[in-house]
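Structure provided below as structure tokens; questions to follow.
Note that one protein chain of the assembly has been removed; the remaining protein chains are unaltered in position.
Each chain carries a letter (A and B) given by its place in the written order, and its residues are counted from 1.
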Amino acid sequence: MKKVLSVVLALAMLLSLASVAMADYSGDLKIWVAEATVEFTQKMVDQFKAAHPEYANMNVIIEPVGEGDAASNIITDVEAGADIFGFAQDQLSRLVAAGALLDVEPENAEIVKAENDAGSVAAVTLGDTMYAYPMTSDNGYFLYYDKSIVTDPSTLEQVLADCDAAGKKFYMEINSGWYQTAFFFGAGCELTFDSDDSGALVAMNAGYASDAGVKALKSMIKVAQSPAFVNGSSVSNATNLCAIVDGTWDATAAKEAFGDNYAASKLPTVDGYQMGGFGGFKMLGVKPQTDDDKLAACDALAAYLTSEEVQLARYNAVGWGPSNLNAQKNEAVQADEALSALASQLAFCEPQGQYPGEYWGLATSLGDDVIAKKYDNADDAALLEVLKNFEATCEGYLAK
Amino acid sequence: MTDLDYLKLSKPQKMLVDLRRFLAALPGHIGNGLKNLVMFIVNFFKGIGLAIVDVIQTFIHGDWKTKVSYFVMGFGSCARGQWGRGILFFVFQTLFNFYMFNPNASQSGLYYLGKLSTLGTIETHKEGRRTVYGDNSFFILLYGVLTIFFIIAFIYTWYTNIQQNKISEQILKSGHKLKSTKDDLQSLMDEQFHKTLLALPVLGVTVFTILPIIFMILVAFTNFDMTHQPPGKLFTWVGWSNFHELLASDTASHGNTFRQVLLWTLIWAFFATFLNYFLGMLVAIMINKKGIKLKKMWRTILVMTIAIPQFVSLLYVSKMFAADGLINTYLMKWGWISAPIPFWTQPGWARFTIILINVWIGIPYLMLIATGILMNIPADLYESARIDGASAFQMYQKITLPYMLFVTGPYLLTSFTGNINNFNVIFLLSGGKPQSMELTGNAGYTDLLITWLYKMTVNDTNYKLAAVMGILVFLVLAIINLVAYNLIPSVKNEEDFQ
Partner (left out) sequence: MNTKNEIPEVDIVVDEKAGVIREIKPEKLASKKANERRSNTIIYVILVLMSIIWLAPFVFLVFQSFRSYALEGGGMVDYLLPKTWSLDNYRWLFNPENSNFLRWYGNTFIIALFCSVIQTMMILSVSYTLSRLRFKGRKFIMNTVLVLGLFPGFLTMITLYFLLKQLGLTQTGAIPGLILIYCASSGMGYYISKGFFDTLPKSLDESARIDGATRFQVFLKIIMPLTKPIVIYTILMAFMAPWGDYVFASYVAFGSEPNYNVAVGLYRWVNVADYQGYFTRFCAGGVLVAVPITILFMCLQKYYVEGVTGGAVKG
């Protein structure tokens, strides 16, 4: 019954798309997606062309450009960038500020709003304008571990002790602004930015310089001191892996690395509080277009590539967790071990909002200082001073 | 032996004396420099004045062919039978006119020149959902500079054209014959051969080195960064504020970080140059020592590091030194250490590791160079030293080192300059990390000015600050070279070599 319904819905959406974009386009159209999804995207584009005779002659070029590179590349040269490109949420405000993203076609925007989870809709919206099509809701992190070694993944102290006892390592990229929030948000701090329509960040809501912030920073210092700790978040770069804080994109690699002992769970508690973090999203954007016909083609294709049908197919092909509400209800998606670990972690996470580009660099600086053991002997007052400095610097990033 | 004594004793003292003299003469140097500069400017304008007078007089006194050439370049040459030259002049003028007054107004030199003072005013806007791009500040600046280049080249060519007419008239008046096109071509293979050989290289350097450098120097005075990124956004002139942002010490500026990075850059360049130099020389002496066999094999083994592309070897080596890399793992397995050594994560260690690995890279080069030079040291110097009972170390100190230092003075200077801009080693090994709250602008403790510049360009697309940084690197290098030029005798005399 569900299947029939989803097919009907998909058809309905295709029809509605077709009615929006009847102009035909037969020129080039370039797409950048992550390496792992190139083949899949090609297949989807072929299906799209089959369903839309007016675009049958369109020449679609798909290049593997990862979510990290796509934004910097397209900012360097918008003209040479892809017409449709995938990127992670942290790049959105930067892309908009550089004039490299086109707002979503209003009718599509309504559909996106209705069909995707609220967090993902908020993530693609700046002020009142929607700038991208949500593609996944799985850009969060949780714990992969070796269940033959880690006896109890519910406290970080235990995880570290187990890893160390076995002479193995616990990996977490604590010098990344993305993973760091597991400590700060978990301890109860806040750090969000408000943006206006143009993507400029105009206000900051921060609570790092507080007792909770000091508590979080002390947890980070404690973790960094553990002999089992290694800074990192890539399964295949880890040489002596026992547990790692990582996301769904590494699920395949993790399964291979742990074999039969593969297990995933929400993040543990540390110093008595549940670790939190970001729930993030991946999205597809369309760059500004000078040709109306091509623009219509881009709108239609981007909407298709993030539709329920394709999100589900993407999950089946590469395991990316959908942002589409109906796709999320799919049985296979619900049963997925990594995704359900993520889902239970997301209960403790903040949906990731907009951050100034410099925030990520600043967070790396803080993390590097912790790893370099600069604060090992600092007292609470000194740590508070560090966090005050952190907040003040963040505030300096606001648009003047 | 007097030579040896001289080298033996007076070298460090000589350097000191030189330095003192240099510093004492510094005000004089600067004064001279300024005087020269003023003289140059005065002469320059004087020259232009004279040229203008000359041009006017030639016009008044010249025949009609010359007069027409003022408007149609090359006419005089053609009319006097020098077709080759004439046609070249004419083609150049036509190209210039076409470029300056292109009927497609938004592509003409005049258009770009006119917009240069604002770098564009028409904003990108949207008609419906379609984007209509406005002015592109980047291309206005780029083509604006190119147009100025072109105009200078045109004025120079025009002036040459008039001079040609004048000279031709004089030659004809004196009853001689003018050079034919065939003569011209032949002279390009003979008297004018340097023009033939240099034409392409000079063109290449002008377009792909000088033009971009001037462009970037100008960018240092604009607000070209991530939020002013053409074609979507305009950028414009902002004066000296970028220099302030990079150099001032207030919280919104990078002054403190800049000074720290500069200091580390100099420390790094010092070690990378001199540590490698002495260790490489030592290795060369060991391999060349009498009685050591398989000389060629030892050399070949070391030299392999030069042959293998650095992105392979350095990337691999950098992973070897990671917290969970091979070196830490094995040291712990063998029980030599209990916790991983923080090779890349602690500032001090990271700097030490980089210098250490750079020794691994640098020794082979220096070993080769030193080997070549050591063979040129007269053997009897060593022989007599040995008779005098000198130990190996004494011989090194009194003979080898002074000789090497004297001969390789210029190399040390270029090597120091090269190490200040040694991008690959830092980029591939540490990427500038670790960062710190004490540093701003994403700079890390192992960042050199050049790697920081790279981060600004590629990661932050902060071109304005990158441009300022480039200018500052240039200034630092210029100062170092100027001082060295006045201190190192073999550098000063480099031109006398022939």
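To be clear about the criterion, a residue touches a chain if its C-beta (ideal position, glycine included) is under 8 Å from a C-beta of that chain, and two chains touch if they have at least 3 such contacts.
Owing to the predicted nature of the structure, the values given are computational and were not obtained by experimental measurement.
Contact with the omitted chain, checked across A:41, A:175 or A:239, is made by A:239.
Interface note for the absent chain: among B:44, B:240 or B:316, the touching residue is B:316. Shown as candidates are B:324, B:447 or B:460; the residue that touches the absent chain is B:324. From the options A:63, A:110, A:211 or A:379, the residue with contact to the chain not on display is A:63. Interface note for the absent chain: among B:193, B:240 or B:352, the touching residue is B:193.
Although one chain is hidden here, its contacts on chain A can still be listed: residues 30, 32, 34-36, 63-69, 73, 76-77, 79-82, 234-240, 249-250, 252-253, 256-257. For chain B, the residues touching the absent chain in the complete assembly are 1, 138-139, 142, 186, 189-191, 193-194, 196-198, 200-202, 204-205, 207-213, 215-216, 283, 286-287, 289, 291-292, 298, 300-313, 315-317, 319-320, 324-326, 329-330, 360, 364-365, 368-369, 371-373, 384, 387, 392, 407-411, 413-414, 417, 421, 423-424, 427, 449-450, 453-454, 457-458, 463, 466-467, 469-470, 473-474, 477-478, 481, 490-491, 494, 497-498.
Everything that follows uses one rule, which is that only the chains that are shown with their structure count from here on.
Chain A and chain B have Cα centroids separated by 42 Å. Residue ranges of chain A in contact with chain B, taken from their complex: 72, 75-76, 78-79, 94, 97-100, 102-103, 105, 169, 175, 227, 230-232, 238-240, 288-292, 295, 357-358, 361-362, 364-366, 368-369, 371-374, 386, 389-390, 392-393, 396.
Against chain A, in their complex, chain B makes its touches with residues 124, 128-133, 226-227, 229, 231-233, 251-252, 323-325, 329, 338-339, 342, 345-347, 433-442, 444, 458-461.
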